[in-house]
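Have a look at this one.
Apart from one protein chain that is not included, each protein chain of the complex appears where it belongs.
Chain lettering (A, B and C) follows the sequence in which the chains are written, and residue indices restart at 1 in each chain.
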Amino acid sequence: MIYLLVFLVVTTLIIMIPVRRVSLFTAGISIFITTAISSWLAIDVLLSEALSDRGLLSVLHEYFSSLIICDKLSAFFILVINFTVITGFLYSTGYLKPYLKDKPALWVKLHYLALVWLQASMIMVPLLRNGFYFLMVWELMTLSSFILVIFDFDAKGTLKAGLTYLIQMHVGMLFILAALIISSKGYRSLTFDNLEYYFLNNPNWPVFLLFFIGFGLKAGFFMLHTWLPDAHPAAPSHVSGIMSGVMIKLGIYGILRITTYLLDDFAVIGAFMIIISAITGLFGVMMAILQHDVKKLLAYHSIENIGIIGMGIGLGIYGTAIGNNIVSAAGYAGALLHTLNHSLFKSLLFYSAGSVIGQVHTQNVEKMGGLMKLMPYTAWAFLIGALAISGIPPFNGFISEFLIYTSLFNGIGSAEFYPLIIFFIAMFSLVLIGGLALLCFTKVFSVIFLGQPRSDYHVKPVEVGPVMLLAKLLPVIPVILIGILPFVVIKPLISITNSLFRVDNIIPAETFSLPFKFISIGAGLLLFIVAIVMIIRKMLLLKRITTTGPTWGCGYCAVDSKQQYTATSFVQEYAELTRPIIKTGHTKINYREDEIFPGERDFHTHSDDFIRSKIIIRPADFIINVLRRAAIFQTGKLQHYVLYVLLFLVFIFLLTYLKLI
Amino acid sequence: MLILFYILFGISLVYIAATEKFKHYIQIYTIQGILLFGMAIIELKNFSFLNLTFILAETIIFKSIVVPYILRKIMQRTGIFSVHKRSVLGNYTVMLMMIILGISLLLAKVLSIPSVNEVYMVIAYFTLFTGLLLISVRKYLFGHLVGFLIIENAVFLFSIAIGNEFPMLVNSGILLDIFIAVLIMSMFLTRIGHKMGGFEADTLSKLKD
Amino acid sequence: MTALILILITSLLTTGLIVRTKSIVSGRKGPGLFQPLKNIWVLLRKGLVYSETSGIITRIAPVVVFSSLVVASLMVPAAGFKPLISFNGDFILFAYLLALSRFMMIAASFDTGSSFEGMGASREALYGMLIEPALFILIAGLVVFTGGYSISTIFNLPGGKYYSLIYGLIVSYILGNIAIVENSRVPIDDPKTHLELTMIHEVMVLDTSGFNLALIQMTSLLKFAIFGSLISSTIIPASLPVFWRLVAFSGVQLLFGVILGFIESFRARFRMNRNQQFILTVILISVLFFVVILFTKNIL
Partner (left out) sequence: MLAFYFIIGIILTGLIFLFPQRKNVHIFTFLFILIQISFTLLAFLKRNTTDLTYFTYDSLSLIFLAILALISSTTFYHTLIYTRESGHLNRSLFYSSFIILNMSLTGVYTANNLIVSWIFIELTTLSVAYLINYNRSAASLEATWKYIFICSVGIALAYIGILFAGAASGIAASGDMSFSGLKSSFQNINPMYLKMAFILILAGYSSKLEVFPLYTIGIDANYTAPAPVSAFLSTALVNGGFVAFFRVFNAMSDTIISPWINHVLVITGLLSLIVAAIYMQKATNLKRIFAYSTVEHMGLVLIAISLGKPGIYIALLQITFHSLIKSGLFYQTGILHRVLKSYKLSKSGGYLRINPIGAIILITGVILITAIPPSSLFYSEFLLLRELGDGHLAIFVIVAFLLTLIFYGIFLKNSKILIGEPVHIHSDAEAIPHVEYITQFILFSLAILFCFYIPGFLNDLIISVSGLTDGFFFSIFNF
């Protein structure tokens, strides 16, 4: 494990070389090297049939550290991580350009250093089972991402968001530690493998719950999510992409890892996971719709997608509980695939949003508009991302949701009464989530990219540079490929799930591959028909005249951008519908009596996250206030200090006298 | 005979708690030094020149001559002879002394050492608590210093009551320590008296969060 | 293949049927049965006018909408004939294809930067979001009921384990309501209304013209046909001989059109804020249906 230290030191030394180009370059090199090695390992493991100690893994064991254990789950996550980190790095090279002027050079270096460390630690997380080292890399991950988040420290609220993130992650770490300690009571070393024996003869759900809180804080499940909507808007876009794309997925990894050890209480845990995930997903998307800050909106969508993934995991566990292998296999597979998909389209969306923000210098969607003409490629990237995240064919989001639906309907078709209720709730919320996501992304895409600009851009936005476009193109390719040819991914997925989870008799991949064949046929047909109709239209229009005219405004032709439909008005009916759940406050200044010629007015609506305000902020403030009030004992008077000694002695005497100690 | 010394010592403590003229402090402290000398002599088991000189140095020379001299010097240097400001009124102080007396009785009873006469222990505790009391109720630093000296006397009382006998080297080390402590304290006290123009303890309550 | 042909044929007629019924009921001479087709034909031969603000989305949206519905129609059985595409969970694909068309419609309506089309878009999005659960709950109920996992099996109630006309009628009722919302007909929306502020579907296509408008209208015809044939397959046993099946099918389609026509001529459209209530009612009914299935499936 000393090699981790060596790695850290070496990267530090290299990157701190006082030439900016060098730091960027070396960061890139080291990221690519790490990617190459770890991906090699991962692919090696994925291709090998059983979990065997061969190939690179054996080399690792021989020459490096036998702590590294790589099974298919780890391999899968490593691949996911590497892809997004690579794109993120590419994107960052373009994205950070404007900042290089006004940030200290050393700070930029530190940023890249943190990026390198983040990748290293994220790759180490799935590879380690030993509690000490696991927590170490876990904390390293938190630390480096914290440094990444507070990159733009001049901006208001960045620091606060970063600190919130750091503290909550620290708490999560403590929860994981507690769970580990409890589960390995009486063992010398603290590893996850102790869980096998612990679960064998203890109730499973309490420790699972502890782990769930610990990892859920990272993943951002309901009530544990409050850091997400603050951290993502504060962070630079590539960081948001990486964090939301892969880092929070490591929380999912943790939960999956624990799930592999489960031996009992499947019904309880599964039901719990399904319900909490359903709430998470609904809450996330319902909050997301009401956001005007595009990155905040995307952050809430991460919460929603975590909900979907968690639902998949829950279905997997519950399927084991009711002994239905198709349900659990489809559930796990859906969860894994959605993990991959979300990492793809969420990073894509964040990169596109970042490019837009970099051009228009605001995160408020109400101030954007008409950007599709100005930055078409970004717009297309965002459109694809939006369609994919809404789970619309022929894109990858649909495939993973299809898997989860398959699991659900198989459950519904074959289950008893109470399971049916669970499945029904899951199904209902999943459908609602889909519809709401559609509503949300129609809104955000249309408002940002379509129509006319809603505010005059001081600098005319232009399309971003080729590197950033490449960073967007890279995720687009798998997004479409998985959408059109799903049956290629299903086989490895099923092999992973079968190798991991207690799916009794192995599900043949054919169970899923037939629908997927048809889906790809459908997708192909769709594209084909679109092409055909286009061609027909073209041919017809050859003879006809195609003109442009003003937009129809009831005969009023001087329509300008002020009269466009805004995001707020678009979701107004929805907001009224959800008022009982989510309060939408608005701030406005009324006219004074003496105002004959009313001046400028502005009107803001904002929706507050009631979990954040009521369950996190209020108690925290309470504690801090109590502490502040407790501070009066330090009077600075010498006599009082002496008195404290006396009191201390008396206190101890009393305790002793009362036999309390 | 010895008991008389102890009782006298106790009375001196009551006085020192009641008064607030620095002159009286110094006088009472001198008296206490002499009393301690008497006790030490009586308690002394094996008469040897070395022990005798040591006790002489520790009590008469140190407690009755040197320290009072230093205290006088402080008075003259700072020109402050008494402070009429108290956090607790004199008669309340005396009441507190009574309570303390009770407590020390209790303690001496609870932790009675078979080989030692309880009265000695009572007085020793009484002295200790008086010192602490002086520090905590008096609002001026001179009183604090005196309180510290009283505590040192208490330490001395304890050692003769329990009858610890350390090697001479160690003993002198202890003596030296206390001596230097008093010296440095008085030095700083003078400096504070100059800088802050008084011994109000409240002027020294700036350092806090 | 037969199913597709049948659906296409139906799609040509249903809307006309509705219009005709309305005119007869209201005692007018009214347009002919093929008037909608004539309109489309006219539109197909016209040129195009785009809004200045509109961009690429406006140009592709109608095409995508149309094609997604065509693909969706490939999965729908008609008169007991198997559809071209049928697999476990195809209804998910079906529903999400409808979603795709909705997405593109809304995007297109925003593309013009109009001050009206957004209204329609927002309503469309909201109602679509609300009606999807109704469809899925219905499907879930049918899955429990028939034990199948594809449209052609679950909607084929007569072919299911236990045939009972009651269920068929309930399902058709729910489907009918869903169809009304999806096609935004009365009482949700009145295609013949003349005030932009109260429109839903029509206002979204204000700036669509010529070929594109034709595509949109064909899409709505197709939607009718799809739902009609779904309804028919919930009632007609697949065990009947082909001829009777065809007869029954056309009968059901006829009835569907006529009933819609009657509704349109005797009911006024809702106020906008009543619409959500209506849709929630539909959801509630389908939940009710699901519960009924849940409790009766062991008895049956």
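We adopt the following convention: a residue touches a chain if its C-beta (ideal position, glycine included) is under 8 Å from a C-beta of that chain, and two chains touch if they have at least 3 such contacts.
Quick caveat: nothing in here was measured; it's all calculated off a predicted structure.
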{"item": "Neighbouring displayed chains - absent chain, whole complex", "value": "A, B"}
{"item": "Omitted-chain contact residue, chosen from B:Ile41, B:Ile61, B:Ile80 or B:Ile162", "value": "B:Ile162"}
{"item": "Contact partner of the left-out chain, one of A:Trp40, A:Phe153, A:Phe528 or A:Phe610", "value": "A:Phe153"}
{"item": "Selected from A:Val22, A:Ile37, A:Leu56 or A:Ile182 as touching the chain missing from the view", "value": "A:Ile182"}
{"item": "Of A:Val462, A:Ile596 or A:Ala630, the one touching the omitted chain in the full complex", "value": "A:Ala630"}
{"item": "Of A:Leu67, A:Ile269, A:Met311 or A:Ala523, the one touching the omitted chain in the full complex", "value": "A:Leu67"}
{"item": "For subunit B, residues in touch with the removed chain", "value": "110-111, 113, 115-116, 128, 132, 135, 141, 144-145, 148, 151-152, 154-155, 158-159, 162-167, 170, 173-174, 177, 180-181, 184-185, 188-189, 191-192, 195-196, 204, 206-207, 209"}
{"item": "Subunit A residues touching the omitted chain (full complex)", "value": "1-2, 4-5, 8, 65-67, 104-107, 110, 130-132, 135-137, 139-140, 142-143, 150, 153, 159, 162-163, 166-167, 170-171, 174, 177-178, 181-182, 185, 188-190, 623-624, 627-628, 630-631, 634, 638, 641-642, 644-645, 647-649, 652-653, 655-656, 661"}
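The rule is simple: only the chains that are shown with their structure count from here on.
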{"item": "Arrangement of touching chains [line / ring / star / complete / other]", "value": "line"}
{"item": "Chain whose Cα centroid lies at the greatest distance from that of subunit A", "value": "B"}
{"item": "Of A-B and A-C, whichever chain pair has more C-beta contact pairs", "value": "A-C"}
{"item": "Mean-CA-position distance for subunit C and subunit B (Å)", "value": "101"}
{"item": "Distance from the mean Cα position of subunit B to that of subunit A, given in whole angstrom", "value": "69"}
{"item": "Distance from subunit C to subunit A - Cα centre to Cα centre, in angstrom", "value": "36"}
{"item": "Residues within subunit C bordering two or more other chains", "value": "none"}
{"item": "Residue numbers of subunit A (touch at least two other chains)", "value": "none"}
{"item": "Subunit C partner contacts - residues on subunit A that touch it in the complex", "value": "369-370, 372-373, 376, 383, 387, 390-393, 398, 401-402, 405-406, 409-410, 412-413, 417, 420, 424, 427-428, 431-432, 434-436, 438-439, 441-443, 445-447, 450-452, 514-515, 517-519, 521-522, 525-526, 529-530, 533-534, 537, 540-541, 544-554, 559, 561, 563-566, 569-574, 577"}
{"item": "Residues of subunit B touching subunit A in the complex", "value": "87, 132, 135-139, 144, 201-202, 204-209"}
{"item": "Interfacial residue positions of subunit A with respect to subunit B in the complex", "value": "631, 634-640, 642-643, 646"}
